[in-house]
Every structure is written in structure tokens, then in C-alpha cells.
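Notes follow once the structure below has been shown.
Entry: chain A
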Amino acid sequence: MLSALPGVLFDGVAYGSLLFLISIGLSVTLGLMNFINLAHGAFAMVGGYACVVATLRYGLPFGVALVVAFAVAAIAGGVLERVLYRRLYGRSPLDQVLFTIGLTFMSIAAATWVFGSGQQPVRLPDTLLGQTRILGVDVGIYRLFLIAIVFALASGLALLVTRTRFGARIRASVDDARTAAGLGIDVERVFSVTFTLGSGLAGLGGALGIDVLGLDPTFPLKYMVYFLLVVVVGGAGTIVGTLCAAMVLGIFDVAGKYYVPWAGAFVIYALMVALLLLFPRGLLRRIR
Partner candidate 1 sequence: MSVAFSLPDARWRAAEIAFWIATGLVFFVFPSHLVLASQVLITGLFAVSLDLVLGYAGIVSLGHAAMFGTGAYVAGILARNGWGEPLSGLFAAGLAAAAVAFVTSFLALRGEDLTRLMVTLGISLLLYEAANQAGVWTGGVDGLSDMQVRDLFGVFPFDIRGRTAYLYTLAVVFLVFCAARRVVHSPFGLSLRGIRESPRRMAAIGSPVQRRLVVVYTLAGAMAGIAGALLAQTTQFVGLEVLGFSRSADLLIMLVLGGAGWLYGGLVGAALFLVAQSLLSRLNPVYWEFWLGLLIVLVVLLARGGINGALTRVSARLGLARRQA
Partner candidate 2 sequence: MTAALRTQGLSRSFGALKAVREVSFTLEPGARHALIGPNGAGKTTFVNLLTGALPPSSGAVYLGADEITGLAQHERVKRGMTRTFQITTLFPGLTVLESVVLAIFERKGIAASLQTRVANRTAEIHEAIHIIRELRLERDAGSVTRSLPYGKQRLVEIAVALATRPRILLLDEPAAGIPAAESGEVFGVIAALPREVSVLFIEHDMDLVFRFAERITVLAQGSILAEGTPQEIGADPRVREVYLGDEAARG
């Protein structure tokens, strides 16, 4: 059993990467903008469908399709932010929840109308299929690919938020919009850009995730619990925290399923409750 440990750990990290990818967009909008966007899954779904259409209908390569997925979801997010979301920034969290749930319902019905209620096929390029052997462990190539993307994405985002002027503007705008505006920061634009970025990331996560998660119109509701779980356990708004949470949950979930399969369903929820009680403000508190 122990000989399987390296493989289990690798799978755990890979699953954690998947959790990170589908949650990071929400972490950005919730953590950086204090906006509870339960329609996050809808943007992920948009990215997923964009990827499917790009690869199957237009025969684009997978890599290009990922860019398309990011772009389409980002544009959708940007437009909706302009037209709708902006009106809700000052409102109570419950209003935001209600509003975004309403949007989620609409997105599910709309996706059913356009694409039908069935599962969508996903075709990965052959180079990403199958397994390879690294240090004596059989590892899935696509999983390896996901892990690589996650670490690139996480470090890129962390740098963006902590090291760049744009990051400083985001943080200033969130902490105190009025002061930030007084300092000459165009808060409205900062929020627009951040929301667009968050939506784009959701779309990218959706596109990368559908190979494992499947894609049908109920995607936004079906995985809502998972998005929230990762983001809240990690502590909203910390890229590193979200990454840690995704990894911890991923590794424990996979290990639990492998070693104690009878408890499979309980592991992730019990772990979530335990982690939240131990770290009520998230694994890492918000980066300042």
C-alpha cells in the first residue's frame, strides 16, 4: 500500500490543481473585490463551451482553444460587469447572492437551449493523453500539464497582485474605495478589469476542467460547493491560500479515496469543517 504513496500524492496534487483552476476566478472576485459571485460557475461553463466549440466546430488546436475560452469568458464578464454587476457593488452580500444565483439559473437554461442538456465531448490533443513514467511513478500527462499550468498561473497572479502597480491599485481600491479615488485611482476601471480577469480565469478553469469534470448545462450548480469550499478554506483573496487549500483538499481527498474508500464521500466535507474550525479566517489570511 505504501508503495502507492508517490502515485497517490501525485494524483492528489493533480486533483488539487484542478480544484485550484476551477476556483481561482472566484477567489479573485470574492477576495479582491469583496463581491460574492455565485455565478462564477456560469463563467467557467462559458469557457468550457467556448473550448468545445473552438476545438470541435472550428478545429482549433487545444492551446488556442484555451485562449479562446479565457477571452470569451472575460468578455462576457466584462460586459456583464458594465451592464449589471456594477450596480450591486454597494449592496448587501445577500442581495449579491440572490442576484448571482438568478444569473446562474438563467445561464443553465440558456446553455440547455443552445447546446442541449447532454454531455459535451472533449478532445484533448494526443500529446496530452496517456501516462508517462517519472522517477518510477506512472503519471498522467494531462495531470502533469494541469500542475504546470497551475504553478505558472499561481505565481503569475501572486506577482500581479503583490508586485505590480495594478496589484497595488486593486488592493488600495478594495481597502478603501474613497481614499483610492482621492489618490487618483480610477476605482471603477480597476474593478472592471479585476472582474474581467476573474471571469477569464473562470473560463480558463472551466475549459481545463471539463476533461475530468464533464460539461453539461448544470455545471455551474453542480460544482458550486467545490468552488466555495476551496476559496473559503483558503481564505478569500489570497492566491497562495487558495493554492494551499486546493492542494490540501486534493491530496487528502485522493488519499482518502485510495486508502479508506468506504469513507470516500465524507473525507472532503469533514476536512473542510475541520479546517474551517481550526483556521476560521482561511489557511492564509488576506495578503496585505
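Picked so that all candidates are chains of the complex that A comes from, given by their letters.
Definition applied: a contact is a pair of C-beta atoms (placed from the backbone, for glycine too) under 8 Å apart; a residue touches a chain by one contact, two chains touch by 3 or more; residues count from 1.
Bear in mind that the values here come from a model prediction, so they are computed numbers and not experimental data.
Asker: Given the candidates 1 or 2, tell me which one touches chain A in this complex.
Answerer: Looking at which candidate touches chain A, I get 1.
Asker: Where on chain A is candidate 1 touching in the complex?
Answerer: Within the complex, chain A touches candidate 1 at residues 84, 87-88, 91-95, 97-99, 101-110, 112-113, 221, 224-225, 228-229, 232-233, 236, 265-266, 269-270, 272-273, 276-277, 280-281.
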